[in-house]
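Showing chain A:
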Amino acid sequence: MFANILIYFVVIPLLMLAGIALCRNVRQIRAVAVTGSLALIALSVVVLLQYLDLRAAGETAPMLFTDSWTWFEPLHINLAVGVDGISIAMLLLSSIIVFAGSFASWKIDQPKEFFLWLILLSVGVFGFFITVDLFTMFMFYEVALIPMYLLIGVWGSGRKNYSAMKLTLMLMGGSAFLMLGLIGIYYHSNPAGGQLTWNILEIASRAADAEQCIPQGWQMVLFPLTFVGFGVLGAMFPFHTWSPDGHASAPTAVSMLHAGVLMKLGGYGCFRVAIYLMPYAAQELSYIFLILTGISVVYGAFCACVKTDLKYINAYSSVSHCGLVLFAILMLNTTAMTGAIMQMLSHGLMTALFFALIGMIYGRTHTREITKMGGLMQIMPYLSVCYVIAGMASLGLPGLSGFVAEMTIFVGSFQAGMADYLGGEGSLRLVFTIIACCSIVITAVYILRVVGKLLFGPVQDDHHRTLTDATWWERLSTVTLILCVAAIGCFPNFFNNLINTTFSPAIFAVLGM
Partner candidate 1 sequence: MDYSQFLAMKQELALLLVFLLVFLYDTFLPKKAQKGLPVFAIVLTLAATAAGFCCHCLGSACNTVAFAGMYETSPVIAAIKGILNVGAVIVLIQSIKWADSENMTMRRGEFYELLLVTLFGMYLMISARHFLLFLIGLESASLPLAAMVALDKNRYESHEAAVKYILTAVFSSAIFMLGLSFLYGLTGSLYFQNIYFALTANGSANLLLILSVAFVISGIGFKLSLVPFHLWTADVYQGAPTSVTSYLSVISKGATAFAFLVVLVQVFGSIYSSVWEWMLYALIILTITVGNLFAIRQRNMKRFLAFSSVSQAGYIMLGIIADNAMGMAAMMYYILVYIFSNLAAFGVIGAIENATGKVSMDNYNGLYKTNPRLSFAMMLAMFSLAGIPPFAGFFSKFFIFTGALNQGSVAIYVLVGIALLNTIISLYYYLLVVKAMFINDTETPLPTFRSSCSERLGLWITVAGVIGLGIVSWFYSSLLELAQVAPMNMYFIG
Partner candidate 2 sequence: MEITAIYYLVPALIMFCCGVYGFITRKNMIAMLISLELMLNAVDINFAVFNRFLWPGQLEGMFFTLFAIAIAAAETALAIAIIINIFRAAKNIDVRSLNEMKF
Partner candidate 3 sequence: MESVGSIILYLIVALSMIVFSVAAVTTRKILRAATYLLFTLFAAAAVYFMLDYEFLGAVQIAVYAGGIVVLFVFAILLTSKPGDNTEKLTSKSRFLGFVAAIATLLIAGYALVSRCAQLFQPKPEMVTPDMETVGQTLMGTGAGEYLLPFEAVSVLLLACIIGGVVVARKR
């Protein structure tokens, strides 16, 4: 079991949990957290390099490092692992954000409990990304969700009880649909009469075969269940309302992890389960969800325009950006899907950066109302510059990650849309692509509005003049994220290739991609 490198993505956080449980003071806890998250980053880089080596050597299996250990044998539940480029990208993202998150919560109250929950959350996240078994995946998914309740409830601010409960219940509501969908998939995983399976790869390998895939009638039922199930976590309109409240109340590191990684679970799940396993229904039903996600893209952006609480603004912007992820996935077009994954990476990093900065600013000014702040550039130039960079990434400045992700999505979606339009299949995709494109303008509006009010202009509150700029751990946290954002923005083709190569031809043959 331990010969497989992937299993260490779960083992290391578990060791961290054990380590933190044994820690006696805050220094040890920090040491464990930082060491562990560095180890995770190293591990993901190692996996990445090995993966690229194997691919370069001509390995064509849809997933590499696959392995499977029997768990609940009678139910065919295995602990099956495997990664492709997408999962590796997600693993990288997660480890980086865990790292940055550890630094962002350097001075948290009750550090032991906080880190315990935080790392339990990351166990779920990493587990989710490495497994290819629906049951195990679902289990890790829920493991990742529940620590949020306590993290927000105990360490949050504002209406934390309400928000924590709402977030947990809505997400669990999504996972209720999801559970139904997953069990349904299991029961129809092998209509030809063979052994049923939870294994994604196995089901996917049959997805292109009309005889052996999940029966089409059932796909039409199970696809919405799974898509909505994951979509709730992906903040799909109209199931996004947990996001503003939840983020507003969450402590810094939790917002970072939640927006940065956890919301990606939704997009990843939609892709990996809903689309990957049920391409037929995806094609038939995508228009419903296209409308919903297309709405979320502009809707989130419009809502962000008038909010005055920094976290609300950012949460709505997340709704918009994550909507774009789901939107692109639904385009069923390789380019758009690549863009979706890039957008996940990009949004993960820059939102984490945003939330880290907001947390740092809030930690100093004790308010998140942009109307009560101003001219922070004069007071805390470092944080303000970082904020501008994050904003620029968010509004899609070339050279930062947002641009490449959005452009890939738009190009892909436009191709899908035009193909539909010229093929006489209606112009829905085209119209929604153009609507989604509009978000770049609206994004600019709300980002610049915040930057203008918050950072520029005269100092609003004289008490703020005495505030200090970022500490070293805060700098480390933000610099890490900015570097990653810039890395994606400057060398997108590396990530593009990493993701692009993994779209299994077997699946996309069905979609005509």
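One rule holds in what follows: a residue touches a chain if its C-beta (ideal position, glycine included) is under 8 Å from a C-beta of that chain, and two chains touch if they have at least 3 such contacts; residues count from 1.
On the choice of candidates, all candidates are chains of the complex that A comes from, given by their letters.
Quick caveat, the model's predicted, so the values are computed rather than measured.
Checking the candidates 1, 2 or 3 against chain A in this complex, the single touching one is 1. Of all residues in chain A, those touching candidate 1 in their complex are 71-75, 77, 135, 138-140, 142-143, 146, 149-150, 153-154, 160-161, 164-165, 168-169, 172-173, 176-177, 179-180, 183-184, 186-187, 221.
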